[in-house]
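Every protein chain except one is present and positioned as in the full complex.
Which chain is which? They are A and B, in the order written, and residues in each are numbered from 1.
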Amino acid sequence: MSEMWINMGPQHPMTHGLWNLRVQIEGELIRAVDPEMGYLHRGIEKISEDRHYNEVITLMDRTCYVAGLAWEHLYIMGAEGALHLEPPERAQYLRVLCEELQRIGSHVMWFAAFVQDLGLTTPFLYGMRDRDLVLDLLQSYTGARMTYEYMRVGGVRNDLPPGFPDQARKVLDWLTERFAEYDRLCLGSTIFRKRCDNLGVLKAKDAIPWGVTGPMLRGAGVKRDLRKDRPYAVYRQLDFDVAVADGADVTSRYLVRMEELRQSVRIVRQVLDWLDHHPGPVVAEHLPRWLGAPYAPVGAEGYLLKRNYPKGVGFSAIEEPHGEAQAYVVNEGGEHPYRVKFRSPIFANLGAASTYLVGYRVADIPPIMGSVDVCVGEVDR
Amino acid sequence: MSNATLFSVSYAFSHDLLFAVGRAIGGSVGAWLEGSWPVTALAILVFAVILFAASMINTIVLIWWERKLLGRFMDRRGAMHVGYAGLLQNFADGFKLFRKYTIRPREADGVGFYFGPTAYLVTSLVIFGILPISSGWNSGALPLSLLLALAIFSFAPLFIFVSAWSSNNKYSLMGGLRSAAQMIAYEVPLLLAVVAVVIVAGSFSLTTIVYEQQNYWFWGPLVVALVVFVAAMLAEMERIPFDLPEAEAELVEGWNTEYGGMLFAYFMLADYLRALVGSILVVLLFLGGWTMPSWVPSAATGFPLAGIFWFMVKTYVVFGVFVWVRASLPRVRTDQLLRVGWNRMIPLALLSVFLAAALVTVRCVPVFGCVPSPGG
Partner (left out) sequence: MQPDDISRALAPKLGERLLGVDAFAGTAGKVRFDRSAALDAFRVVRDDLGFGHLSMVAGVDWVDRREVLYVVWSDAAKEYLLLSTTVPSSDPHVESATAVWPAANWHEREAWEMVDITFDHHPDLRHLLTPDGYAFHPLLRSFKLHEPEELEVKVRHV
């Protein structure tokens, strides 16, 4: 068969999001790749220039809707850097709790979608069932399952409800058993190994110049995790390991994400223990009144124009579930940020698509793109 | 057990009916109605209608069984709302598809587009006229029923390819090619495993094969043949782990992407009809058909239609195993599948033929007993 370009998308059951993967194929083999993005571009960066610092939080949930709290954390740290503010320690622990629970939710969602593309329909539903438990936990204190709007400049909106730590520990115990079951269902299956081993190989020497980060890079053997290399929030005080695997193929990325799930459970347990023993405020004390509104914690007063607030630039970077994300927030002294710019890890990983897709078969596209863990909301913003 | 077969029952019914009608009408028309030609014709029609109804209802119940069992594997309940425990769900789905407007793409080939699914469904239905469900179902008038059933079963790749090609769609074409390649590759181990059974039973007639299993069912000594047959049957039925041609994840719906409405219903029905045929063949060839072992109390085997009842139980259990496989395994890629088919399944199938020949030579085996004399 001669070479032809086929479109996988923008409406396609495999792509998990709104984008178009154009592949040039010759028979079954892939000769060239051209991902076409922008179907989900909503202008988040532009809209942010028109909103109060606290109002931008609603946009961050929708940036990557599977890992919303992580993006909230990213932006809030950038905004606090630009506004020269420091949140209290309890708020930082709560933010880390959010980010790690969100990491568990995001990776379980990745697992469900990934195995479903391979034909394993049962673990897909097991994954959704388990993710529901995590979402219930998040709903109990943020109030929502997906669009949380929980963090504020200077802290978080509210503290944990009573009884939360016990409920959370029960969920963590349940999840630990389930992760073992997932491994049995997947790694124990010869068909799974045959479909995933030596596929989508991306070696470290290609990954680093192409800006690839996250489980794709750690699956290639590079031990880089921003939570350890450049600790932010309270990660310096937490004890966990970085998940690394050597194969640089789809199976290694699977192993990395499963290990990250276990490490996240470990981190959440430590955070819960700390939160049990250290009560305190969840909002910074000397927050200027104009920053306290309009979504202020209970008890704040009305909306005041700020005066002579110093300018600044904030740069924050987090280890989001999909990789390294960065935010660059420019504060020119107004109530709205002058410019916000976000760096999405999947944006960079997809930009490198020609290095790990070319030369494989069309039937290999679902496992490979599944291992990249595409969430189009953050690519397009 | 009475000597009534399904055909004799329908013949008796049509005979009584036409005689009563003929006597009521009277005259030359009435006399003509009592002749052998109209009675036989009506008997054949009644026979066909009963078979058609039985196979269709069985297929729909099979789909229900799959949905509920698959649901339970996935920690959910399956269809619940339409009818008690969702029993009427598939009738509702079928009715919905029946009402749908069938769209044919302008560039699609008109004749092939309609012919493909229709022929696919019709050939799958025809097999039911050949398979015996109990000792009285067919009168045993087909000495080569197994061969005929498998031959009609293998028409499928042709019609799938016709449908795929006439859709005029890149995805359908790719799916159709994969599907045809898969089915043709797995015909060989399938038929070789059948050869093993035929060697031990000594006949191509399905009724005889069941009769030959009266001492022991063939799944014991011919376990290799059973494994090969089941795996090849899964590939023929295009179920997971072998359903890449239909894989949603890559090709939307594979070779039936362009089909909607009643034509899509034809494909779904034909797929499940073939699944039913596959399960029935496993029961007939390896699980003793409608007979039960002698240590089962006669109260359980003595009631009327007991043969059909146990046959259906076994068929649904076998299909349950197929559903279990579907729930647990991922998909195999087409080239890996073909490699396994040619490199592993065929040697195993040949091994099973060799073992069957050895069994027939040795006649009596320790655990299982003796092979009954062939040619019964």
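One rule holds in what follows: a contact is a pair of C-beta atoms (placed from the backbone, for glycine too) under 8 Å apart; a residue touches a chain by one contact, two chains touch by 3 or more.
What you are looking at is a predicted structure, and each value in this text was computed from that prediction instead of being measured.
> Can you pull out the displayed chains that the omitted chain is in contact with?
Taking every chain of the complex into account, the missing one touches A.
> With the missing chain put back, one of A:Gly81, A:Gly119 or A:Gly154 would touch it. Which one?
A:Gly81
> Using the document's definition of touch, tell me which of A:Leu29, A:Ile47, A:Met146 or A:Val358 contacts the absent chain.
Within the whole complex, the residue contacting the unshown chain is A:Ile47.
> When the complex is taken as a whole, what residues of chain A touch the one chain not shown?
Touching the chain left out of view, chain A contributes residues 5, 7, 37-38, 41, 43, 45-47, 49-50, 81, 208-211, 213, 222, 224, 229-230, 313, 315-317, 324, 326, 328, 330, 339, 341, 343, 347-348, 350-352, 380-381.
Keep in mind that, in the parts below, only the chains that are shown with their structure count from here on.
> Can you work out the whole-Å distance between the CA centroids of chain A and chain B?
The mean C-alpha positions of chain A and chain B differ by 48 Å.
> What does chain A use to touch chain B in their complex?
So the residues of chain A in touch with chain B come to 4, 6, 8, 12-14, 28, 115-122, 125-126, 129, 185, 189, 191-192, 194-195, 361-366.
> Of all residues in chain B, which touch chain A in the complex?
70, 73-76, 170-171, 174, 240-241, 243-244, 247-250, 252, 326-336
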